[in-house]
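Only a single protein chain was left out; the remaining protein chains are all shown in position.
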Amino acid sequence: MSEKLFPITVTVNGEEYHREVEARLLLSDFLRHDLGLLGTHVGCEHGICGACTIIFDGEPIRSCLIFAVQANGHDIRTVESLGTPENLHPLQQSFHEKHALQCGFCTPGFLMTLVPYLEEHPNPSREEIREAIDGNICRCTGYEKIVEAVQDAAEKLSQKK
Amino acid sequence: MKPAKFDYYAPSSLDEALDKLAELGYDGKVLAGGQSLVAAMNFRMARPTALVDLNNVPELSYIKPTEDGGLAIGTMTRVFTVENNAEVAKRFPLLVEVAKYIAHPQIRRRGTFGGAIAHADPAGQLPSIAVLMNMKALIRRKGEERWVDGQDLIIGPFMTVIEPDEMLAELVLNAWPARTGYKYVQVSRQSGGYAQSAVASIVTLDENDKCKDVRMVLMSVGEVPILSQKAGEILIGNTPTREVIAEVAEVVTSEEIDPATDLHATADYRRSITRVLAVRSLTEAFERAK
Amino acid sequence: MKVEGDHLFKAPREVVFEMFNDPDALGAAVPGMQKMVKIDESHYEAVLGIRVGPVSANFSGTLALTDVVPPESVTLIVEGKGGAGFVKGVGYVKFEDLGDQTTLLKYTGEANIGGTLASVGQRMIDSVAKSMFKTVFEKLDKILEERWQKS
Partner (left out) sequence: MTTGKYFGKSVLRLEDKNMLTGNVKYMDDIEIPGQLHAAFLRSDYAHARILKIDVSEALKRPGVVAIYTAEDFGDFWKPGPLLVPPPTAIDGSQFNARTLVPIAKDKIRYSGEVLAVVIAESRYIAEDAFDDIIIDVDPLPAVVDLEKAWEDTSVLVHDDLPSNMAALVKQEVGSYEEAKKKADVVVSRRMLIEHVAGAAMENRGFIASWDDQNQVMTIWANTQSPLTIRGSVARALNLAESQVHVITPFIGGGFGPKVMTSLSDDVLLPWISLKLKRPIKWMEDRRENFLATTSERDQVHHCEIVLKKDGTILGFKDVFYHNTGAYDSYGMTVPLNTQTHTISNYRVPNFYSEIRMVFTNQMVVTPVRGAGRSEGVFAMERMLDFAAKELGISPVEIRLKNLLKAEELPLNTGVIGQDFVVNILDSGDYLGNYQKCLAEIDYDKFRKEIQPKARAEGKRMGIGMVAFTEGTAVGPYEGCKITVSTSGKVTMATGYSTQGQAHYTVFAQIIADQLNVKIEDVRVVTGDTNLFAWGAGTFASRGAALVGAAAYLAAQKVRAKIFSTASKKLEVPEEEIELCEGSVCVKGQPETSIPLGMLASLANPMRGVVEPGVEPGLEATAYYGPPHGSTGSGAMGVIVSIDEETNKPTIERMVMVDDCGTVINPLVVEGQLQGGISMGIGNTLYERLVYDENGQLLTASFMDYLMPLATDMPEKLEIIHNHAESSLKVNPLGIKGVGEAGAIPPGPAIVQAIEDAFGVAGFEILETNLSPSQIYEYLKKAAK
């Protein structure tokens, strides 16, 4: 099989990157190790834990189940596109205030799942929130405080509008 | 857990894709959404020699009404798109009902309608629904095309009649007659998890509230989705009373399914819940048909 | 994993038994069998490429026929390994003459599957194994049809 490298152009968090990649390079590895965007985490590499969730052309997907070469010409957003430590995104602020993270490893995946979710569902019920995060595993929190944080963020975001 | 090497092709048109598949023959494999394939590749359980990525072929992604009131769905249409399509919701609300059970939202955003069907996972919802609805599958090969009935598409676990140099290109869903009802029910250990058993039914009533037609598929209780023969034999022409439905469930679960014991459920349990699910599915489907 | 089942062949017991001891016939019946070479009277070397849905795994190994009691019974010992793990299986096969030119094959056996196949492929193993048995018997039926009719 060929050792061929594929030139790709990817827009990540608004910045355009040109790189050459092997076909088998996973997008998660590309973002983390080729671009140095370490906020996207890898927990299982078989599409279940959700830690590697990113926003691909506006949609949350698992970056471990897609090859970097497939991102050619596409737009990606990672957790680095949200707030900064000094200026958190409202969802991040709610996670902070409600103690919705402990080890923090799964958190970027939750955030990248929830940011587009809250855009589409500005006023979710507790039950709907739980369903929305069922594709993300958190071993630390027991989810209770994550649900509270999402409710809180939904309120904050709707007041902003 | 990193995938082995493979040759990669990303055709930008259907013709180009078919050329490539023809050229690669047995070595080629279609990459649709990749939500099952890439996971298997990461485990190195799957080591395809070459992948033909269809994600750059826009002409394979569409939902179009057909002349007789049905819908034609392009193979690369994302499950999430199907789930949220107004025409789908209007004509085949069953698909919307089923989609919620398919893995998790992030997987449905990327996973494709045709890819899931061609994957033919015995615990996969969409292959079962393709059988249930007898979707017409358009299978293309370079310079050729053929149509296969949904109920003839799957020949074994993870196996279909689609050859390595072919691809599933489109699925045509025929319009349902008036007074048709449906219901999908499943039992899995967790939300988004594999079903231990699932039953889906589509029923049609005549003007006297007698069963005019019934199709029922049982999933995860055999090597392939099982399309019940007995359901029709017992129900058609009869009033679908509680007793008749119970009889169908009894006969179907004792004669038509072959559940296995695995890590999560015993064969007996599967049989027992299948009976329950068959009743629930038929009862609600007939209710909705009214 | 335990396996058990039976299959009715429409041929006399001797013919069925003979087929079972013929590497060409067996090799042709197993899906994905790429090579099957006789090493000695009862041992064969085989290369097998299993391709089931997303799974593609290559195995190389041996097949041994032991305790051969013509035309009543035979024990098959299969050992194979590859990148996805290993399979070691013992199958006890009995041929029952039902008269009427038909033979009932009954088998029981146990397979020890290890490696990635076992640890992450659990969900597929059972159904895939069942379906492989089905395919093997279907192919053997065909082979038998040809042979039986020819001879």
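Labels A, B and C are assigned to the chains in the order they are written; within every chain, residues are numbered from 1.
Please note the rule applied: contacts are C-beta pairs under 8 Å (C-beta built on N, C-alpha and C of every residue); 3 or more make two chains touch, one makes a residue touch a chain.
Values in this document were obtained by computation on a predicted structure and should not be read as measured data.
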{"item": "Displayed chains contacting the withheld chain", "value": "A, B, C"}
{"item": "Hidden partner chain, residues of chain C it touches", "value": "1, 81, 83, 85-86, 88, 112-116, 118-120, 122-123"}
{"item": "Footprint left on chain B by the chain that the document does not show", "value": "1-5, 43-44, 187, 189-194, 196, 263-266, 268-270, 272-273, 276"}
{"item": "Missing-chain contacts mapped onto chain A", "value": "22, 24-25, 32-33, 37-46, 48-49, 51, 78-80, 82-86, 88, 92, 95-97, 99, 101-108, 111, 129-131, 133-134, 137-147"}
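What we mean here is this: only the chains that are shown with their structure count from here on.
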{"item": "Identity of the chain that, by mean CA position, is farthest from chain C", "value": "A"}
{"item": "Centre-to-centre distance between chain C and chain B (centres being mean Cα positions), rounded to whole Å", "value": "31"}
{"item": "Averaged-CA centre spacing for the pair chain B and chain A, given as whole angstrom", "value": "29"}
{"item": "Overlap residues in chain C, where contacts from two or more other chains coincide", "value": "120"}
{"item": "Of all residues in chain B, the ones touching two or more other chains", "value": "41, 43"}
{"item": "Of chain C, residues touching chain B in the complex", "value": "52-57, 83-84, 116-117, 120-124, 126-128, 130-131, 134-135"}
{"item": "Complex contacts: residues of chain B adjacent to chain A", "value": "1-8, 10, 34-35, 38-39, 41-43, 49-51, 53, 55, 80, 103-107, 109-110, 190-192"}
{"item": "List of chain A residues in touch with chain B within their complex", "value": "1-4, 6, 22-24, 26, 29, 45-47, 50, 53, 56, 59-62, 64-67, 69-70, 72, 113, 117, 131-132, 134-135"}
